[in-house]
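A protein chain is absent from this complex, but the other protein chains hold their places.
Chain naming follows the written order as A and B, and within any one chain the residues start at number 1.
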Amino acid sequence: MRREASDDAHRLTRRALLGGGALGALAAGLSGCGAGGGAGGAQEITLYQNKREAIDFFRGLVSEFNEAHSGRIRVIHDTTPGSLSAQFARSTPPALGAYNYNFEMSRFQERGELSDLSDLAEKADIRPAVQDLVDQYPTYPGRTSVIPYSIMGSGVLYNQEVFERHGLEVPTTYSEFLELCGTLRDAGVTPIYQTSGDAWTLAQGVTDYAIGGMLDVAGFFERLRGQGDAAGPDAEVSFSHAFREPFERALEIHSFANSNAASRKYGDGNVAFAQGDAAMYFQGPWALTEIDTINPDARIGVFPLPMTEDPADRKIRVNLDLALWIPESIPHPDAARELLDFLITPELADEYNQANLGFGVRNDSPPIADPRMNDLQGYVDRAAFYQGASVSIPRTILYENYVQGVMTGDSVEGMLRTLDEDWARLARRQ
Amino acid sequence: MSTATEQIATTRADGSRVNPGRGRGRRKVEGVFYLFLLPVLALFTLSITLPAVMGIFFSFTDSVGFGEFNVIGFTNYAVIFSDPAILRAYGFTIGVALCSVVLVNVVALALALGLTSKIKGKTALRTIFVLPMVVSGIIIAFVFRFIFANSLPAAATALGIGPLEESLVSNPSLAWVTIVLVTAFQAAPPAMLIYIAGLMTIPRDVYEASAIDGARPWQQFRHITLPLVSGYVLINMIIGFKDFLSTYEIVVGLTDGGPGTSTVSVAMAIFRGFERGDYAYQMANSTIFFLITLAIALIQLRVTRGRARF
Partner (left out) sequence: MTMQTTLDTPGGDDPASSREPLASSEQVRPTRRRSSPARTWIVTILLVLGACVVLLPFVVAVSMAFKTEAQAVQGQAFALPSPWSIEGFQQAWTLTSFPRSFAISLVVTASATVGTVLLSAMASYAISRNWNRRLFRWSFFYLLAAMFLPFPVLALSQVKLTGMVGLANPGGVVLLHIMFQMSFSVLLFTAFLRSLPEELEESARIDGASTWRTFWTVVFPLMMPMAATVGIFAMLKGWNDFMMPSMIIADPALQTLPVIQQVFQDQFSNNYHVSFASYLLAIVPAIFAYVLSQRWVMSGLTQGAIK
């Protein structure tokens, strides 16, 4: 419904906004520098990629590409952490994004801000199970708006030394897991290190794992969206109903956490876990890089958090760590497409994934080499994975904060009701 | 702020008296005056008025800040009034603003009385008390976050003060207190300066006369000082309240809205809405916020009118 109605209104505001041009003229003296033409007729395009760990890798690719296209295309590598919304709102989006893909990104494609890449997608040879991950969020009909590049898998990081010292095995069922936590606690070891001071660490960690391990996340959200603004605590599909048990279990798990969890932040967690202050830590592979720097000798493994009594139910949380897209209205779309074509070269993509503990997205991607992550390869291969609930809820609903609230004492029931009502309110207005 | 309007009223009322020689007939206005005024008006219109109008327009759409959108009438407004997150933000913001206003004024008046009494080292003390006002609020908040989250619990543990061993900023029912305290820390100096200025205008013979009558210090304060500075109290409350309503950086620095959503201020809700794809909705919120600010200003104006002549 949005699609057909909006064009007129859109044009109208664009015109209204042209008034701003006068402001520009008056203020030109203040701003000094302008966009400036590219030197020597080369088309200047911006690659927006700000995942810290990957910056060096992409910097190399960019200079390689620039050399090969010297005089014709010049790529500027923008690595600054900034608000993507603001860039689009300013009408100055990057020519090519290599960016985390989740519900947030779908906002851009759903509003028609990303161009169609279906021809390039064919060449990218994406695994159907991976393409499913993209399509779990609202897309723009008839367009392939993003091309996945890398998948990150996460589970419970555990200190192998601590496990060995206490003769513990990786748990495969929920009761085994609780038992293990109890054993550790009785032995005077902090079973789990939690960092509630940073709300996101809880939301992407313990609660995402609990929800993903117990229910079909994508299916739940699809049915929820299907309900439109009929959503609510008493609707057929609701958070109140579906998330209750996972949250209760998450709280049960959280009770095994360090006593000062409430005021600890992500950085504290990495240090503490690297130094062996706790046996387990609910973080993704991104934390491994930090942990390696803090204590290179730490022997860390990873396992999926078992949430049922059937070991076959175990699944890992994945996220499309990088996906490529090209905005609809940019000055040099062809140059951007050339760069994208270059980036999806299989050798480059594989190299990237091996170096960054990511899993490949093509039908013929090789398995991951890192021994820690290799334990998860099987789950990726048989698509025993889910995208976190925390990244499937529009961020305008303060879900992370709600999770943090629950972990510091709010009632689960009340929080889930709020969540349902928030969802309904959002459905009414967007 | 509303004293500003008070000023306007005065100007309008006796404009002719104020500009005695300026009404020299209906001479043509010199072009240079337009040159002085019009650029300012134009820039002001483009950078203040236009955004305001734009914001109001988008509050009637479902825009996420970019891309396609529909005009959806008053839906955003209808939803806001049933949104507990927004209502809580208003409750929190107004509550914190009220508490801050009281605390700031009590502290500022006490300091002003102290600094105008006959004591040693006044200049040095005054220099110190003004210090928080020259330092960026966000940095003050960052430092206090560290103090509340690390230093205070550590000190409390060492001294065995049980209740303070938990970090105040991560306590959902007490985090707001830290915001009020830090707000007062930063906002007391300007209020204090206004009080000092006000106390200087009280003629000393009033005190002398009352002292002869045997008035005690507290009675002097209660019956002389307080009535005479009440105008300044009002000014401070008005200025402070308006500023505290848009509290943002102290919240960002101390709690970032947490724990949970217990300290999300209205300004923070508006900014977050934009970053998180709720542009139109938060523009509706902004519009309401503006109307509330305006209403409070007008109410304050009425109250001040009655008491401005002290």
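The working rule: a residue touches a chain if its C-beta (ideal position, glycine included) is under 8 Å from a C-beta of that chain, and two chains touch if they have at least 3 such contacts.
This is a predicted model, so every value here is computed, not measured.
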Practice task
Specify the residue from the set B:Ala78, B:Met133 or B:Leu164 that touches the hidden chain.
Solution key: B:Met133
Fill in the blank from the handout: Missing-chain contact, candidates B:Ala78, B:Leu98, B:Leu125 or B:Ala156, resolves to B:Leu125
Completion exercise
Considering the complete complex, of A:Gly71, A:Gly267, A:Pro311 or A:Pro366, the missing chain is touched by A:Gly267
Completion exercise
Cross-chain touch to the chain not pictured, restricted to B:Leu103, B:Leu245 or B:Val264, is B:Leu245
Handout entry: Hidden partner chain, residues of subunit A it touches
Key = 17, 20-21, 23-24, 27-28, 30-35, 80-82, 86-87, 89-92, 265-268, 271
Completion exercise
subunit B residues touching the chain left out here are 1, 3-8, 10-11, 15, 18-19, 21-23, 29-30, 32-34, 36-37, 39-41, 43-44, 46-48, 50-52, 54-55, 58, 65, 111, 114-123, 125-140, 142-144, 146-147, 150-151, 154-155, 185-187, 190, 193-194, 196-202, 204, 207-208, 211, 217, 220, 231-232, 235, 239, 242-243, 245-246, 248-249, 252, 256, 266-267, 270-271, 274, 279, 282-283, 286-287, 289-290, 293-294, 297, 308-310
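Heads up, the rule we're going with is that only the chains that are shown with their structure count from here on.
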Practice task
Could you tell me the distance, in whole angstrom, between the mean C-alpha positions of subunit A and subunit B?
Solution key: 39
Completion exercise
Interface with subunit A, subunit B side, in the complex: residues 39, 42-43, 46-47, 50, 54, 57, 61-62, 64-72, 75-76, 79, 82-85, 149, 153, 166-167, 169-170, 172, 257-262, 264, 272-281
Completion exercise
So, in the complex, the side of subunit A touching subunit B is made of residues 1-3, 5-7, 9-10, 13, 16-17, 19-20, 22-23, 26-27, 83, 85-86, 88-89, 91, 104, 107-108, 111-113, 196-197, 199, 262-263, 394-396, 398, 401-402, 404-405, 408-410, 418, 421-422, 425-426, 428-430
